[in-house]
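What you see is the complex with one protein chain gone and the rest in place.
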Amino acid sequence: MSSIWGKDVKISIFGESHGIAIGVVIDGLPAGEELDMEEIAFQMSRRAPGGDSTATPRKETDFPEICSGLLNGVTTGSPLCAVIENNNTRPVDYEKLARLPRPGHADFTGYIRYDGYNDVRGGGHFSGRLTAPLTFAGAVCRQILARRGIIIGGHIFSVGTIFDEPFDPVNVSAEQLMQLGASLFALNNPNIEQNMRAYIEAIKAEQDSVGGIVEIAAVGIPAGLGSPMFRGVENVISSVVFGVPAVKGIEFGLGFDVSTLKGSQANDAFAMEDDRIVTLSNNCGGILGGITNGMPLIFRAAIKPTPSIAQKQQTVDLRDGRDTVLTINGRHDPCIVPRALPAIEAAASIAILNLMAEVNAL
Amino acid sequence: MSSIWGKDVKISIFGESHGIAIGVVIDGLPAGEELDMEEIAFQMSRRAPGGDSTATPRKETDFPEICSGLLNGVTTGSPLCAVIENNNTRPVDYEKLARLPRPGHADFTGYIRYDGYNDVRGGGHFSGRLTAPLTFAGAVCRQILARRGIIIGGHIFSVGTIFDEPFDPVNVSAEQLMQLGASLFALNNPNIEQNMRAYIEAIKAEQDSVGGIVEIAAVGIPAGLGSPMFRGVENVISSVVFGVPAVKGIEFGLGFDVSTLKGSQANDAFAMEDDRIVTLSNNCGGILGGITNGMPLIFRAAIKPTPSIAQKQQTVDLRDGRDTVLTINGRHDPCIVPRALPAIEAAASIAILNLMAEVNAL
Amino acid sequence: MSSIWGKDVKISIFGESHGIAIGVVIDGLPAGEELDMEEIAFQMSRRAPGGDSTATPRKETDFPEICSGLLNGVTTGSPLCAVIENNNTRPVDYEKLARLPRPGHADFTGYIRYDGYNDVRGGGHFSGRLTAPLTFAGAVCRQILARRGIIIGGHIFSVGTIFDEPFDPVNVSAEQLMQLGASLFALNNPNIEQNMRAYIEAIKAEQDSVGGIVEIAAVGIPAGLGSPMFRGVENVISSVVFGVPAVKGIEFGLGFDVSTLKGSQANDAFAMEDDRIVTLSNNCGGILGGITNGMPLIFRAAIKPTPSIAQKQQTVDLRDGRDTVLTINGRHDPCIVPRALPAIEAAASIAILNLMAEVNAL
Partner (left out) sequence: MSSIWGKDVKISIFGESHGIAIGVVIDGLPAGEELDMEEIAFQMSRRAPGGDSTATPRKETDFPEICSGLLNGVTTGSPLCAVIENNNTRPVDYEKLARLPRPGHADFTGYIRYDGYNDVRGGGHFSGRLTAPLTFAGAVCRQILARRGIIIGGHIFSVGTIFDEPFDPVNVSAEQLMQLGASLFALNNPNIEQNMRAYIEAIKAEQDSVGGIVEIAAVGIPAGLGSPMFRGVENVISSVVFGVPAVKGIEFGLGFDVSTLKGSQANDAFAMEDDRIVTLSNNCGGILGGITNGMPLIFRAAIKPTPSIAQKQQTVDLRDGRDTVLTINGRHDPCIVPRALPAIEAAASIAILNLMAEVNAL
């Protein structure tokens, strides 16, 4: 019981990195929604590994076959299943993988959880490759939300110690978010790109990897989404965002920084603006008591460094219970943050579509 | 749809701050568990407002009446309902409350969400008072877990800019956690208490409030709890922890700090220790691929400053749509972090009990 | 994990027959719904045992205390908790009950399921008394539905071999259903009442009991409720109706009788009637492909005879594993069908409210 998420609109993700196919069933989509396949393909290309030097050289021609739920390009209301074949896998030294758990990976925990029957090739179901169907599902939800005036976007908030400019939480605009969504290396300050890429290249040259933070915003969200306690917007979003591998933290609005403030600094004053109630600051990230207040929804997620590095690492041999040393070969991103970004936007899109459905706003 | 949480062991929380009663139904508890009521009462007293100068002077004699699910002090396997009467409420100027949403509170969002029918007195169902039944439920789960060797505890990681010593993520012990659990102001370094209290007092004198961070650890957790993707330990814990009002962020292991590290620094090497596989560091907080690895589980949650402050604040009058100024009177904590701590420990206990049930480990 | 049901509007039922209290939390009710307490009390009185000779003489003054979710008689949108104290219990020979499982009761299965920790007094959580909070919850939902033009009602379809007239599945009217809902012994043909009561009296004189069937109809239901496969109207209704103890079967429309028909007889032809699409017959009970078609929704549920009878019965002694003979004393209905009827109407009301919420029709 692991890979199904959602209440009104459910996603059911399947597949293993080196298995026959991966994919997703989306159950509960509204009927009559036209899907723009080119836009979906573009969103998936943002996540896909490419010729880009910051990413793994594995080529994925990942556009899925849509098996159901779509007729003449329009959703039927029945479950939409999208299947992506795994056609660029390489033979792997299965036995060695199964014996030597890679530090930072789920090899060891998967081994325990599934009594050694887990598919360890490429991480199996734990692989970052499973974010491809997630990104597909998110791209579908994103279009449905856009039709209702909700725009979701994000940027690379940081890679290692190099930081982009944060969103202006009050004034972030749909235009800005759409522009970011059209970029393969989304930054608020594009001047940083060269610096960031050089940093990643340097890390790569060290046979190392680096983490980072992504920041997501959603605008056009009506006030009144979410519920108190366990169906708050934070609960719902975090329960899906942690489904993206390597996420180790999430914060909304000022997040951890709010812990150092005084109430007089942190509280967002209400004011009228053109017959609409707004807040003058947006430290709460658009959420009060678990419910949206109509201001931009803002959150950040922390991504750990790619655990696959070419340096020698200490591990144990599960076969004989002895300490040993492991060297990982293969294709690995020195920094997955740019590719994690669209996956986390996708997670947010799926979450927000569910929150909309929950208050009958679809 | 908001205040029910859980899969195998579900909690259903009800009540409003100034209503007749609050409480919780716990559905799915294992049968045959003896409950130590004194210990539960103590856990609830950690959350309760007290004579302590850092807390609100409202007295709560909060020990609930247990209506069902318990026979001769032992769980029957049927739903356990605990009801706490609200007997120390004070008359409130309801009309003013309903008109002038307090900044940082859910008055405005609750008004939108419930078409103005929400009970605004004392925050209604959004009130921090609802953490009393949560803490009760957590105290029940904590005892069941302790019987299986799992000990959960936490400390005040920071208040404003004053920080306690963090947990040693490899060596934190059950003894240390139990000692913290017996304290009303839980700190790893007790020498900081005076300083922290003085800081809170100073904030209070300014008619202001302050936030902080709590850090939770759980030891004795078997490897193999949790599942990939959406039933990972992080997903499950965060989906309940954000149910504690004022939480704005959560991070596991190194959390956001891991984003600045290199893979070679962040990865936790595996090693044998007394026929057991351990990791030499614990940057992942005991979780890999959403599944516990048997090391201490570590997370932190960020708490925003109490939004109720005595200073004048700008708001709008919902009746006539005009900007106005609000002064909040009444009993308010300048810092809720010490009281939020047991509630978040409770949330963690409920989450971990569910994760145990999910892998048939109860 | 047993006593919580619902998707958008959830009920969480707690309590044991001879415990301190029983009750229900209803989570997800729409805000702003005025509740008519007298009407709710009347619905509960239909279920309550009374001076009526067909029912058990145990008096229940069952109107619950509403602890939350209601302000000035109007729902707040927060969970509504209703608690009914158990104040007419009698001391029981607990040890004997625990040793000698009563045939037809859940004593034995509860003993196995809960390792002997189940509360056996009066059946504990398995008791028919738990239909009191269910009936309360149903009465709340029924009012909300009535405000949207949906009227639910039912009648005693049969007691033993004595049958009332069935509903006319095409022409059953709101007026007819409301009239039935105002009766303590609801029959389409009131002339049968004397006969039925005499039959029950005769059974009682034999120290025996008898079962029966109830038939429920709902009118004013919009076409388009429900979903294919597992969220069909039949799936949803049956999953809650079997929560009423003693129900052993459910059928929709013609139900089992449809199995003997030909397609040309069973199919309901479509026709226009005043610009509205209707069916000329209603063999499907208003449901096609799991979805309502706008015709009256009709179902029947089979109720087994009260298992508590005063005659000697064979059982085993769980203490020593020997066959033995049991005589049950106490207060028992010779026929629970009249009291089960409002409980099953309640179950239907809760189900239909959820189905309405699911298609945003509330």
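A, B and C are the chain letters, set down in written order, and residue numbers restart from 1 in every chain.
The rule we apply is simple: a contact is a pair of C-beta atoms (placed from the backbone, for glycine too) under 8 Å apart; a residue touches a chain by one contact, two chains touch by 3 or more.
Predicted model only: the values in this text are computed from it and were never measured.
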item: Of A:L71, A:A182, A:A198 or A:V325, the one touching the omitted chain in the full complex; value: A:L71
item: Touching the absent chain when the full complex is considered, from C:I84, C:L97, C:L177 or C:I309; value: C:I309
item: Touching residue (missing chain; options C:I4, C:C67, C:A217 or C:A348); value: C:I4
item: Missing-partner contacts on chain A, residue numbers; value: 1-4, 7-10, 12-16, 19-23, 25, 27-28, 31-32, 65-69, 71, 74-81, 83, 113-119, 124-125
item: Residues belonging to chain B that touch the chain removed from view; value: 7-8, 78, 228, 358, 360, 362
item: Missing-partner contacts on chain C, residue numbers; value: 1-5, 7, 13, 101, 103-106, 108-110, 112-113, 125-126, 130, 158, 160-161, 203, 206, 208-213, 223-224, 226-232, 234-236, 238-240, 242-243, 245, 247-256, 258-272, 275, 277, 279-280, 284-285, 287-294, 302-309, 311, 313-316, 318, 321-323, 358-359
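By our rule, only the chains that are shown with their structure count from here on.
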item: Distance between chain centroids, defined by C-alpha means - chain A, chain B (Å); value: 26
item: Distance between chain centroids, defined by C-alpha means - chain B, chain C (Å); value: 38
item: Where chain A and chain C are represented by their mean Cα positions, the distance between them in whole Å; value: 46
item: Chain C, residues touching no fewer than two other chains; value: 7-8, 78
